[in-house]
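Here the complex is missing one protein chain, while the rest keep their positions.
Naming follows writing order (A and B), and every chain is counted from residue 1.
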Amino acid sequence: MLFPIRCFTCGKVLGDKWDEYKKRVDAGEAPSKILDDLGVKRYCCRRMFISYVEIMDEVLKFTVYKAENIGEKIGGES
Amino acid sequence: MESFAFRKDSDVSGLLVRSLIDEKGLVRLHLDSYNRFIQSEFKKIIEEVCVIESTKGDVKIKAANPVLGRPIYDPWTGKQRIIPEVTEPDFVTRPITPMEARLRGLSYTVPIYCDFVITDGDDQYEAQQVLIGELPVMLKSSICVTNGLTKDQLIEIGEDPEDPGGYFIINGSERIIVSQEDLGTNHIFVEEGPSNSSVLTVSKVSSVTRTANRTTTQAELTKDGRIYVYILRSKIPMAVVFRALGFVTDRDIASLITRDERLQELLTQSFIEGETLATTESEALRYIGNRVLGGFTKSTEPKKRGEEIIATRLLPHLGTSNSQEVKTKKAQFLALMIERLLEVNVGSRQPTDKDHYANKRLRLAGDLLAIVLRNAVQNFVKDLRHNLDRSRGRKGRIQMKALVSANLLTDKIVHALATGNWPDGRTGVSQILDRVNYLSTLSHLRRVVSPLNRMHANPEARELHMTQWGRICPSETPEGVNVGLVKNLALTAIVSVGLTETESSRFEDSLYRRHGVQPLSSVTNFTGLQRVYFDGRLIGYHQNVHQLAEELRSRRRSGQISPEISVALTASPDGKPELVVTADSGRVMRPLIVVRNGESALTPKHIEDLATQRLKWSDLVAAGVIEYLDAAEEENATIAVDFETLKNSSHPEKYTHVEIAPWAIMGVVASIIPYSDHNQSPRNTYESAMAKQALGLYSSNFRIRPDSRGHILHYPQRPIVTTSGARVVGFEKRPAGQNVILAVAPFEGYGINDALIINKASVERGLGRSTFFRLYEAVEKKYPGGFTDKISIPEQTVRGYRGSKMYEKLDEDGIVLPETMLYGDEVVIGRVSPSRFGSQLQSVEGGGILQQDTSVALKHSEQGRVDRVIITFDKDGNRLVRVRVRDNRVPELGDKFASRHGQKGVLAYVVPQEDMPFTPQGIVPDMIINPHAFPSRMTVGQLIELIAGKVGALEARQVDGTPFIGEEPQSLKEALKRLGFNPAGVESLIDGRTGERLQAEIFIGVVYYQKLHHMVADKIHARARGNVQITTRQPTEGRAREGGLRFGEMERDVLIGHGAAALLKDRLLDNSDKTTVAVCENCGYFVYFDSRRGEYVCPIDGNKAKVSLVSVPYAFKLLMQELISLGISPRLKLGEVGER
């Protein structure tokens, strides 16, 4: 759910490279080139980037469900 | 991050299927069905069934205008609308969200209000609106809170935006109504009679009205040439039934049935029999009234009974009134049944193919709820009538509120949904929604079960029928008893909702008026006329049905008539074309691209507009570019598998359609298998079963969901080798697996028999880690008489006290604190309840109430940290405490993993990284599997996936492994070479232990692996000593009861074979249920010990008995006593060892 800090396979530290990777991919750069630039050359490390799914931001929004708040919101002004 | 685009080839099919699913969702079938139900059927059922007459007949109450809920202001849409509500114990009603229902164990329902019109004699009172019950609400349906909310709003109310909906929340648990496969209703089926009976041919129709009133009518031809019609299981001669319907003379009947004289001949015997029984209409009615079993009608007069039966029990789908118009319709339908019967009998027509999907209908949530509601309302009416009769003595105006018990209706419906036991006798109709992972949820919602008997072989019904192409997934079905009976819908399959009653009759009307269909009764000269059927009925004749079919199809494509209407041409036995038009519900249709004059109606412009979202799926359907075909109409179609085929064909004009996506024949689960077209077919079936057990992220709101158990993978990844299906379905947003560096090699024999070898370092870095959740709950119940449970730390004096150590993790309020580590048997929630006999004992002892410890403890063999404590109130206002415990699961020996090709294995060796072989780049495989896994299983798909995964990782892109159209293995190999690797996917490895280069090159690459939810931590079990069962004193069974390991028959055989008698005795007696009994040697019965006198007493011989002590199994002692209780006298003869 969070980007792994290390490559599972070889242990290379990748956690520091994700932000830059994401920024550059969003800017439209080719992922393969970014990874080359970042020095991520082994396929074990590369798969960590391309197969990562960012779901944490969504998960973070679910903390405590307070029924009253929601319930009050609905029908509150009926 | 959607920048990793596929190659162009698959874009078209991917785009089309994506636009379909984005617009309609994968559970559209349930939503449509439910929405239709609450829109129309629900009202009709209540109005039809809810008519109450008091037994004296003076007061009549009729329900009218039932409505769901009351409009409430909805802050999200800013509108007044109907949303689910909950009634709290203090009778306050307020809106509820699905998450609140889950958390508090409530049902997600909407109240049903109904007007009651009361007539007392001639007086009619003002209608009274009363709450009559509650109806469960389907999530994401038109009356669900979530309807029309944005992603952020969904998150705000605690819902996962990717949640498909289509299920109910009943008492806090998510339940779905599984689609039931059914033979088509209101359609005639002809089959051969059973071989050993006197019945030659049977013609059957299951007649169902829109309000779920169902009866079966059957006509059969016997060996003696007579035809009978079954009404309510009574056998009535054919001629009698026709006479009762107003067709009196033999000539009328014969010409109604068929104009083929050869077939008319076959009616002779029936007419002769009919002559003797009834010659007039009223005689016939009387005959039927007398013959048909009573209990269905109230009247006693035979003719009246006959009329009523004919009206309501014979083909009710054609009408339930007594008018001649309806009767004629029924006679015509019956005539058609008999004509078909005769045709099959003479061999000019084949018996109906029951497995043809054109003859199948799916009964969905709406249809099934209709059955429950009908039954519940009938019960409700019965209760209401009872209450009405009782209140008749009282004076004054009838108060509906006092008569109605709203819980009755609610309880009936909720009970059916909560247990899955349907009023029509089916079981397992509703099931708990599978939440192992996102795919399993979707697959569960698209499941179709056949009601056929599991025990019966039914080989044909289990086989894949060619008409299932594009409708039912060819791979996804369970193994074993349910093969082929439990199925899953294909990706693009669409289920028809059916026309409403008014739409249907308007359409039928247009057939007569606009298209020149001549109604049956108006035709006298049949030459050159061709038959037209609508929804199973022969409705008339037409000069040229080919032309009519063309007209209807073009009207359908131009959106003038519903896209659901099926127009199929068939041929009658004499070779004349016939037109079969169908518009009922539950047909499985599939979308296809229309081909006009050899050219696809879908143009590049459409595709471009679709890609830029200027066009939607429904626009294409409306424009006639895409149309839905059911299995009947598909028989007339010639479908090109892809555009290529169409383009390269020498006769492109012979094609009528093009497939939307060749891979869309697969279901939700099977479509995630990459290169499945390279696998042996059973492997895809195995994977379809296993993918549903893979751990992943089943829902983004898992942290607040009160699931009774659940697993979350710590680092789920989307597959590098993916498929269009996986993307379209949403698997990449809620993945369940990880891309693993896999080497195919032997490793010290630890990989034999599908064992897996895993890199210890990979595991330590997070590979395959997951968290397991379990929910414990306790209710603080209130009992009659003012007694109540108390959630607290129990006092030492309480009965069943477990010792202070077990309670030490509890906080002052009797509940554990979050983040506390708990081990097996430790108390999670402390609770004391009044003892069952407390109230009686109280008076006897005069002291406080006797109390019992009913604390909830952690499962014996589990451990975990307290994750979350929820304190709330349930529907009865009792305090409800739910504690979720989490446990970190690191892969360990015995955990189960599987690739996406049905290749499962168990972890057998966790190898230190330094011992693992490594490539020149320094890559150490995460996992090693034995090469023996491949030759016999022929999962070539996995080999291609491995290469594709390697290429994908190196080129930093996802590879399209969609079956039939994915990237070619050859181009992947070329890519691998370009990237500096051996194109075969092999690499030279060095052994980490010896430092030698391995002689053989090793096949190594990236493969997507799934961690399955079978983990040793949940299964490991052993015992030395422990509990015994109270009845037999033998060790308990099963891990949950900390049971012993069975020393079974085969183990016993081994010891006998070895002659190890002492060991055998040790196992079966000494270490099991050894007891000592006292036996009287005179009479051979057990004696008892009189402790007051200090001696043994024999019930027969008194104290003169010669008593010996014998060691026997307790189960034997029990057997003897049971025999005695049966009146059998077993006696024991004792002797010395070795004596005979």
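We take it that a residue touches a chain if its C-beta (ideal position, glycine included) is under 8 Å from a C-beta of that chain, and two chains touch if they have at least 3 such contacts.
Everything below uses one rule, namely that contacts and distances are computed from a predicted model.
Student: The complex lacks one chain in this depiction; which UniProt name from "Ribonuclease P protein component 1", "acetate--CoA ligase (ADP-forming)", "DRTGG domain-containing protein" or "DNA-directed RNA polymerase subunit Rpo3" does that chain carry?
Tutor: Answer from the record: the omitted chain is "DNA-directed RNA polymerase subunit Rpo3".
Student: Considering the whole complex, which of B:Val49, B:Met99, B:Val728 or B:Ala761 touches the chain not shown?
Tutor: Final answer for the missing-chain contact: B:Ala761.
Student: Which listed residue (B:Ala278, B:Val856, B:Val924 or B:Ala956) would be found touching the missing chain in the intact complex?
Tutor: Touching the chain that is not displayed is residue B:Val924.
Student: Please pick, from B:Ser988, B:Thr1075 or B:Ser1108, the residue that touches the omitted chain in the full complex.
Tutor: Residue touching the absent chain, from the options given: B:Ser988.
Student: I need the residue numbers on subunit A that touch the omitted chain, in ascending order.
Tutor: 1-7, 10-13, 15-16, 18-19, 42, 56-57, 59-63
Student: At which residues does subunit B meet the chain that is not included here?
Tutor: Output for subunit B: 703, 714, 760-762, 764-766, 769, 771, 819, 865, 867, 886, 888, 912-914, 918-924, 976-984, 986-988, 990, 992, 994-997, 1001.
Here is the rule we go by: only the chains that are shown with their structure count from here on.
Student: Quick check: how many Å separate the C-alpha centres of subunit A and subunit B?
Tutor: Those two chain centres are 35 Å apart.
Student: Across the complex, what residues on subunit B touch subunit A?
Tutor: Touch residues, subunit B against subunit A: 1, 3-4, 72-75, 80, 83, 94-97, 99-100, 103-104, 145, 155-158, 161, 697, 700-704, 714-720, 732-735, 738-739, 741, 759, 761-762, 765-767, 872, 921-926, 949-950, 952-958, 1005-1006.
Student: If we count contacts the way the header does, which residues on subunit A are in touch with subunit B in the complex?
Tutor: Residue positions touching the partner: 1-2, 4, 6-11, 22, 25-26, 28, 30-32, 34-35, 41-44, 46-55, 58-59, 61-65, 67, 70-71, 73-78.
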